[in-house]
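Left out: one protein chain. Kept in place: all the others.
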Amino acid sequence: MTRAISGEELAAGLEQRIPGSIIGTSKESILVNNQSLLSLAAHLKTEPGLEFDFLSSITAVDYYDYFEVIYQLTSLEHNHSIVLKVRCHDRENPAIPSLVGLWRGAELQEQEIFDLMGIRFEGHPNMKRIVLWEGFQGHPQRRDFLSW
Amino acid sequence: MVMKTEPLVLNIGPAHPSTHGVFRMRATLDGEVIIDVEPIFGYLHRGIEKLAEERTYQQFIPLTDRLDYVSAMGNNMAYCMAVEKLAAIPVPERAEYIRVIMAELQRIASHLIAVGSFLNDCGAFMTPILYMVREREKIVDLFEMVSGQRLTYNYMRFGGLSQDVPDEFLPALRKFIDQMPRYLDEYDQLLKENEILLARTKGVGILSKETAINCSMTGPMLRGSGVPWDLRKADPYSVYSRFEFDIPCGARGDSYDRYRVRVEEMRQSVRIIRQAMEQLPVGPVRSKTPVMLIRPPAGEVYSHVESPKGELGFYLVSDGSIAPYRCHIRGPSFINLTALREMIVGWKVADAIVIFGSIDIVMGEVDR
Amino acid sequence: MVTFDLVFPAWQFKGLPPDWPGGFWWHFIVFSIIILAFVLTLVIMFIWFERRTLGRMQARMGPNRVGPFGLLQAMADAIKVMLKEDIVPNGADKLVHLLAPLVAFVPVLMVFAVMPFQDGAALVNLNIGVLYVMAVSSISTLGIFMAGWGSNNKYTLISAMRDVASVVSYEIPVVLSLAGIVLLAGSLSLNDIVRSQAQSVPFVLLQPLGFIVFFLGGMAEINRSPFDLLEADSEIVAGFHTEYSGMKFALFYLAEYAEALVLSTLVATFFLGGWGGPLLPPWLWLIVKSWAVFFVLVWIRATVPRVRIDQLMTFSWKFLFPLALLNLVVTAVEVVAWPEALPVLLIPVNIAVGAVLVILLSRNFKPGGSQVEA
Partner (left out) sequence: MDLVPTRRFVYSDADLDQHEGEVIEALKARSQQPIPDQDQWLSEKAPEAGILLTSVDKVIDWARSNALWSVVCFPACCAFEFISTAASRFDISRFGMEIIRASPRQADLMITAGTLTWKMAPNVRRIYDQMAEPKYVIAMGACGISGGIFQSSYGVVPGYSRIVPVDVYVPGCPPRPEALLYGIRMLQDKISKAKVFRK
């Protein structure tokens, strides 16, 4: 059974290593500061005992006030998981550091989020529309997008 | 003498016989060798995730059928499990068992198509896929018995199933799982040591363990590379913890290993179905849940299952209304394409098609 | 016994041309018509036969709605294809595009000029028949290359390149494998080869190795599966005739099956005793034997996957070529050492030599091919 590490438990250790990185925690997720996402993710990937080597999924949700990007991390070795969350309050030009350097699996998913949600991932090698065509107006996954 | 050569850009797809739907690759060739490839998606982007926001939770079930249309039952199950987790709906025992039977049958059907079309991509003129579709038809018949549909079943409901299986189903299922191993033996005889098949697939498209994990590959792709990671064992959902089965793994991570993994998984699925049939309890197949509208409490949930292609995850956000606020689908086919470039570059066009066939994608799930 | 000879005396073309009224011309006209009828009828029958057999092998019916047993299916296809619109793609080399199907089809017909349907019954009994067959049959490649080049399409170009590469390399083992037969028969004339088989045994027993090399090499030359790289549906769409429609495509389709017919008849002539055989009239024996060979072709097509281009080349140069050379050496030694040797002695020796060589070579044969550093 994959053990879902509780956010509070993990946050306590992380806060000492990278101060100011964690904004909030919940039972199974940690909310990470935008700037320290990369260093924190690198830490999670390499730290013995954690070793989150597998990035299951990336999602973005539009909450009107802010966008939330959600990373599902799993460790194949220790069989435990954690949910990382990042928020982005800029609606006009949202940007978040890209995790492609750590997990190649993020490549297509970040590209898709850029296409459908309009969040730019900084440092992504190929940040362009993936499923929709160039010239499509708007980003359909946003809540204020009207289909017709 | 210096001869100037210029690479050739070859557009493979979207309407190409072996791109399994409408996938497109923009390949740059040097002679016959592919030196660069750029996958292009979106030719079947139907906006399923957006449509989910416009529909109630119940109304979205038929759309999940059309995600990975080769394994519709598995998608139904994954989505229903996500909503059940979100709204804390209990599922009766019998329903869980029937779900497992359906999911495993669907896994066999999906792998049959995967292996068949993979061999078709290798150039075996239609024969393997026609034989494998012959077996798939038997599974489709079983599904038709329970749901009335041949491809898009819409069979599962929150808290169970839409209806119990008919009386004729179990004898028919027993007959099928008694036959299936024999068919698999037949395929092994024909294909396992076929010289040309070995020459075409062994060592072709090697995906190393590290790359597979780093690229978030799941399913037979990951297991073909030698990582024994199967959500049915690693994170047992439903009643999978009560069954005995093995996780077949490849050694080298080449196309042949992936093909073998799929064949072996079919045998394991037969094993699971046999055990599930023996343990199948009697009782209701649906807990007391509202038929039309459910209003899960506000919150979010990520639920994943091991679909034939890999980890199929549903990320649902509820705001307490009758429709999901956000529904994200982690399509395994889509993410399995991350390593496409690494696997294909440096191989010939013919190999590229074989490697691509061994990934086994379904465009409905890639573009969603 | 009423033989066919009595019923159809016109089939008896024993005499040489000057015996005929009108001299050579009658002979040429009659035989041209016979060859055309033979090729067209058999090709249509072969198409029907292949589709039915493939259907059976793939656990289905095959065409059976049009005419009895679906016999008219190929006719319907032919009429339809001929009446379809003819498209010349924009940017294509129009003359080359137009000529390519003709260049591909005509040489296939020309091969039949030396094909003996009976003892001495051929359009012309060339004393360099084998050479002629080999020379003429390779011209089709030019047509395919023209089609690939003239279509202004990348897929057709790749297909044409594959074709030239494969034909150039397979020509050598195929010709070498025939050298053994020529040594045994002591003649390059096709009719003499058949006649010498009629006197002893079919050469497939005396030349098992040559038979294998010729059959496999021939399959590669006419691009039958598993060597059908130029029409590899799953890779390069429809290969060299991707841009062809209507009548021109029909010619290519015809040429493809006519080539299969050529290979079948050649194998029957060189190795299976050609027109020789008891009871049935000779021309029927030829047809029956070619049909049997064609059945094997269809069988192979329904069974095996396709090889890759580099494996195709490796197979020719590293497997068939040494085999053909060794076969030639062994045969030459035998012909010199035991010029009067009985088939009884030669058959087991040759089969044993062939088996040992094939096993030895296939043990050491690596199809090769690996990832290229890009």
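The first chain written gets the first letter, and so on, giving A, B and C; residue counts start at 1 in each chain.
Here, a contact is a pair of C-beta atoms (placed from the backbone, for glycine too) under 8 Å apart; a residue touches a chain by one contact, two chains touch by 3 or more.
What you see is a predicted model; the values in this text were computed from it and never measured.
Peer 1: Out of all the chains shown, which come into contact with the hidden one?
Peer 2: Visible chains that the missing one touches: A, B, C.
Peer 1: Using the touch definition from the top, which of C:31, C:249 or C:294 touches the missing chain?
Peer 2: From the options C:31, C:249 or C:294, the contact with the absent chain belongs to C:249.
Peer 1: For a quick check of understanding: of C:238, C:287 or C:304, which residue touches the chain that isn't displayed?
Peer 2: C:238
Peer 1: Please give every residue of chain C in contact with the chain that is not shown.
Peer 2: Interface with the chain not displayed, on the chain C side: 51, 55, 58-66, 70, 72-73, 75-81, 83-87, 233, 237-238, 241-246, 249.
Peer 1: Counting contacts across the full complex, list the positions on chain A that touch the omitted chain.
Peer 2: 128-129, 131-136, 140, 145, 147-148
Peer 1: Which parts of chain B are in contact with the chain that was left out?
Peer 2: Interface residues of chain B facing the absent chain: 1-9, 14-17, 21-22, 26, 28, 30, 35-36, 38, 42-48, 50-51, 54, 62-63, 66, 69-70, 113, 129-131, 133-134, 136-137, 140, 150-152, 363-364.
Convention: only the chains that are shown with their structure count from here on.
Peer 1: Of all the chains, which has the CA centre nearest the overall CA centre?
Peer 2: B
Peer 1: Give, as an integer number of Å, the spacing between the C-alpha centres of chain C and chain A.
Peer 2: Centre separation, chain A to chain C: 62 Å.
Peer 1: For chain A versus chain B, what separation do you get between their C-alpha means, in angstrom?
Peer 2: Centres of chain A and chain B (C-alpha means) sit 25 Å apart.
Peer 1: Taking the mean of the C-alpha atoms as each chain's centre, how many Å separate chain B from chain C?
Peer 2: Each chain reduced to its C-alpha mean, chain B and chain C end up 44 Å apart.
Peer 1: Where does chain C touch two or more other chains at once, residue-wise?
Peer 2: Chain C, residues with two or more chain partners: not present.
Peer 1: Please output the residues of chain B touching chain A within their complex, sorted ascending.
Peer 2: Residue positions touching the partner: 41-42, 45, 47, 49-50, 53-54, 211, 213-217, 227, 229, 234-236, 300, 302, 304, 311, 313, 315, 317, 325-326, 328, 330, 334-335, 337-339, 367-368.
Peer 1: Looking at the complex, which residues from chain A come into contact with chain B?
Peer 2: Residues in contact with chain B: 1-2, 53-57, 59-62, 70, 72, 76, 79, 83, 103-109, 112, 116, 130-133, 140-141, 143, 145, 147.
Peer 1: Chain C touches which residues of chain B in the complex?
Peer 2: 8, 10-11, 16-18, 30, 32-36, 119-127, 130-131, 134, 194, 196-197, 199-200, 203, 206, 345-351, 353
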